[in-house]
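One structure follows; several queries about it will come next.
As you look at this complex, bear in mind that one protein chain is not there, while each of the others sits in place.
Lettered A, B and C in written order, each chain numbered from 1.
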Amino acid sequence: MVIILKQNADTAKKNALIENLTSLGIVIHHSQGTHTTLMGLVGDTSRLDINLLLANDIVEDIRRISEPYKAANRRFHPDDTIISVAGRKIGEGFFSVIAGPCSVESEEQLTTIAESVKKSGAKFLRGGAFKPRTSPYSFQGLENEGLRLLSLAKKATGLPIVTEIMSESQLDDFDDVDVIQVGARNMQNFRLLKALGQCKKPVLLKRGLSSTIEEFLMSAEYILAGGNPNVILCERGIRTFEPMIRNNLDISAVPLLKKHSHLPVIIDPSHAAGMSWMVEPLSKAAIAAGADGLIIEVHNDPKNALCDGNQSLNMTEFDRLMGDICARVAFEKKIMG
Amino acid sequence: MVIILKQNADTAKKNALIENLTSLGIVIHHSQGTHTTLMGLVGDTSRLDINLLLANDIVEDIRRISEPYKAANRRFHPDDTIISVAGRKIGEGFFSVIAGPCSVESEEQLTTIAESVKKSGAKFLRGGAFKPRTSPYSFQGLENEGLRLLSLAKKATGLPIVTEIMSESQLDDFDDVDVIQVGARNMQNFRLLKALGQCKKPVLLKRGLSSTIEEFLMSAEYILAGGNPNVILCERGIRTFEPMIRNNLDISAVPLLKKHSHLPVIIDPSHAAGMSWMVEPLSKAAIAAGADGLIIEVHNDPKNALCDGNQSLNMTEFDRLMGDICARVAFEKKIMG
Amino acid sequence: MVIILKQNADTAKKNALIENLTSLGIVIHHSQGTHTTLMGLVGDTSRLDINLLLANDIVEDIRRISEPYKAANRRFHPDDTIISVAGRKIGEGFFSVIAGPCSVESEEQLTTIAESVKKSGAKFLRGGAFKPRTSPYSFQGLENEGLRLLSLAKKATGLPIVTEIMSESQLDDFDDVDVIQVGARNMQNFRLLKALGQCKKPVLLKRGLSSTIEEFLMSAEYILAGGNPNVILCERGIRTFEPMIRNNLDISAVPLLKKHSHLPVIIDPSHAAGMSWMVEPLSKAAIAAGADGLIIEVHNDPKNALCDGNQSLNMTEFDRLMGDICARVAFEKKIMG
Partner (left out) sequence: MVIILKQNADTAKKNALIENLTSLGIVIHHSQGTHTTLMGLVGDTSRLDINLLLANDIVEDIRRISEPYKAANRRFHPDDTIISVAGRKIGEGFFSVIAGPCSVESEEQLTTIAESVKKSGAKFLRGGAFKPRTSPYSFQGLENEGLRLLSLAKKATGLPIVTEIMSESQLDDFDDVDVIQVGARNMQNFRLLKALGQCKKPVLLKRGLSSTIEEFLMSAEYILAGGNPNVILCERGIRTFEPMIRNNLDISAVPLLKKHSHLPVIIDPSHAAGMSWMVEPLSKAAIAAGADGLIIEVHNDPKNALCDGNQSLNMTEFDRLMGDICARVAFEKKIMG
């Protein structure tokens, strides 16, 4: 961290600042120019509060050098993390596809889809029991009944289940869930992140619509710092100015996250654009860019889906896509996890 | 709502769609062109699921005509809503200033600030007991002890208190809180919004960093639809590409929200830019643009604040600013509420 | 196009509007609801001025149904356009790589790079003679001397050259240039676009940093409408809120542009992120998403490049990347154009 002092900074205040930083174990290197005075800080600056330092009236500006995340940082954990769930693996050469309906609607719907996506090669079943909807008048999910149906589908097919949690108060109901999903709108629901840090279940953490890469990794850090090392990062589109699409898949997030973190990264091409015909090109791009997996919405009857029908593939389309995905994963010299 | 059908849409499917819409009480007006066929939908289309309609393979596109929010919509509630709290009023000519520290740090800090801002003319005391922080290593607030200190300050000064809730599971602890704040990162925490719809306390709802005006009003709609009419909208800066400032105050949000909704609108100039020197110009702009109030961070010792010190005014700066604010509110022919 | 009238619109004004539209050959279908009156417009609405209609005080809003671009629109030109330059092809199964330095620095530099990239498989030589630089104090290019060096390199290697024009007044100097590049900052320099519509040379049109897909196609439309059918679209990153990267490659632009237009689409992975290590993953993603080509910065000595060194590959890195690109193009069943 580098502190830039104001011109003609008061010496007493400057000494107080230096003393304060030194007392925290920080070593300071001074650099005096005609117009600017710099202090280079060496030591564990990750716990220094930049805002507090900026509020000091002799400080002009701060430049941070090192990242504020530690547990999620590849610099300190050079090897890829592999997440294992019921014999499936995600990360470091293992590629996984998670598929299923946007929301759980009925036992028949869910098992039909579950069996179909399993046959096509999906390794996890997704399905929303609790649905975060922009409108209070839209279908909000089957709630606990939806969780029950997911368990039945799991028993019937052997597919581990991935489903979204809305609040830390629901954790007890998620006992039979294999991977707990945190939705984009909850990426900075810090109470929820802390609670998930206390449990050991794998967490699929979706990136917020306008979260920076660093904020995303800081949310993962909440879970990791709590003691749960099993975090899967999921990019699902960011908000841009483009009116043609719902969200905009941030393909750069894949190499950036892989460079700065050791955690596995998967892509959600269904939510990214919000249109089923774009799932295929975005899935291809994700695999080529280095993603460790995909989470794809599949429905037995998209036009009668209770939510997000226009972004879901039907089962035949998914089956055809999976053929292509497998060929591409092999081309990348990865193994279907 | 207007549905644009695909060229050469299958007649049987078209009839099924028409039948389905008609059964929901919708009247359809047809408009047949050489290249496009339109269906104009008349009736209560607010509960139709656009995604469901888009998934129908004879549908090319949908154009919505009317807004999906009803309770928050000025079209159906032409008069301004005034929120009354302990004799204070916000909205329709009543302008209120809420002031206090970013986070509650100690009894002495809080009462010092509370007495000072009261003397300067603030009508509400703000202060965070639970702090949503990007980093798990930053100060997270005094939590329930913070709530206790807020109650003490309220007793000492008579100022009603405004503080942020993090989860619906905390509601019982917020009994003595006068206005419950929902932070920007929780604007779409729908479980929390639903729970707040069940209580009658005024809610100060902050806009998410990248929420559209419509999404913001839909979140208010969650609370209103639940039965709680007391919602104050708060614009606090949106995320743009500008690196010089933390967030970017969306001044257009004031006239847009006032036009489309009857709810009072206040501005948070402290978080909007993240720099204390910008609080003054942004406050002035907010008043001129038609805002119903301001929420301003004030600290007795900004450079030692435990969070967000560099965006807080000290008590002298706030006092001077309040003099200016009063003159401007009078210029706008409004009354300090 | 659908016009939504205000409630209680004045009948005389409404009739005047109807008469005016009818006189333009537009057929109107009316749809009367309790709260809204719609007029569905059928006919050639592409020349109607939406702003003019919106200014009419009985008009509440307008929803456009069809796209305002015609010549660039796949709806009217279903077949892919192939651009041919000196025996090379771009589009419809032909994939081309354009490579070379950010700016032309010297004859030796340029021929060294040109021979190297040709050997590696590039089909075009790029190089800036006129450089658009944010700072007036940065190197602005060798200007006409740069054009002369490009011609020499073309003669030496046989590679057609691609270089950027800054103003329509330079067109005469671009006689020996094979593909004229319009930079992102000039995407809406309409004088330049009109002038390029008058010549027949292929134009490589880069997307503006915050241009929508529709605006991008409208800029192509300027050139096409002028009579020049040879336009190559180039996505080179958009501006988002992410501070880690210079621009953000909009991978969705590839399928969106291919769906809505028949023009070839290439990707510039070098400018998209501004970091050389990201050229590889972004190139892979571009090929997988369906791009028709890549334009890549290659330098013989990146750390001494006069501009954009940190986004350039050196010649060895480019050669290695080309091996991978060829394998991927073959996987996509395309031919190196």
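One rule holds for everything that comes next: a contact is a pair of C-beta atoms (placed from the backbone, for glycine too) under 8 Å apart; a residue touches a chain by one contact, two chains touch by 3 or more.
What you see is a predicted model, and the numbers here were worked out from it, not measured in a lab.
Looking at the complex as a whole, the chain kept out of the display touches A, B, C.
Of the options A:66, A:144 or A:198, the residue whose C-beta touches the omitted chain is A:66.
Contact with the omitted chain, checked across C:27, C:225 or C:326, is made by C:225.
Of B:238, B:266, B:296 or B:315, it is B:238 that touches the chain left out of the display.
Chain A residues in contact with the hidden partner, per the touch definition given at the top, are 2, 4, 27, 29-36, 38, 40, 42-43, 61, 63, 65-66, 239-241, 243. The missing chain lies against chain B, touching residues 210, 212-214, 238, 240-245, 248-252, 254-256, 259, 272-273, 277-278, 281-282, 284-290, 328, 331. Within the complete assembly, residues 46-47, 49, 51-52, 54-57, 68, 132-140, 166-169, 185-186, 188-194, 209-210, 215, 218, 221-222, 225-226, 239, 276, 302-312 of chain C touch the chain that is not shown.
One rule holds for everything that comes next: only the chains that are shown with their structure count from here on.
Distance between chain B and chain C, defined via averaged C-alpha coordinates, is recorded as 39 Å. Averaged Cα coordinates give chain A a centre that lies 26 Å from the centre of chain B. In chain C, the residues touching two or more other chains are 240-241, 243.
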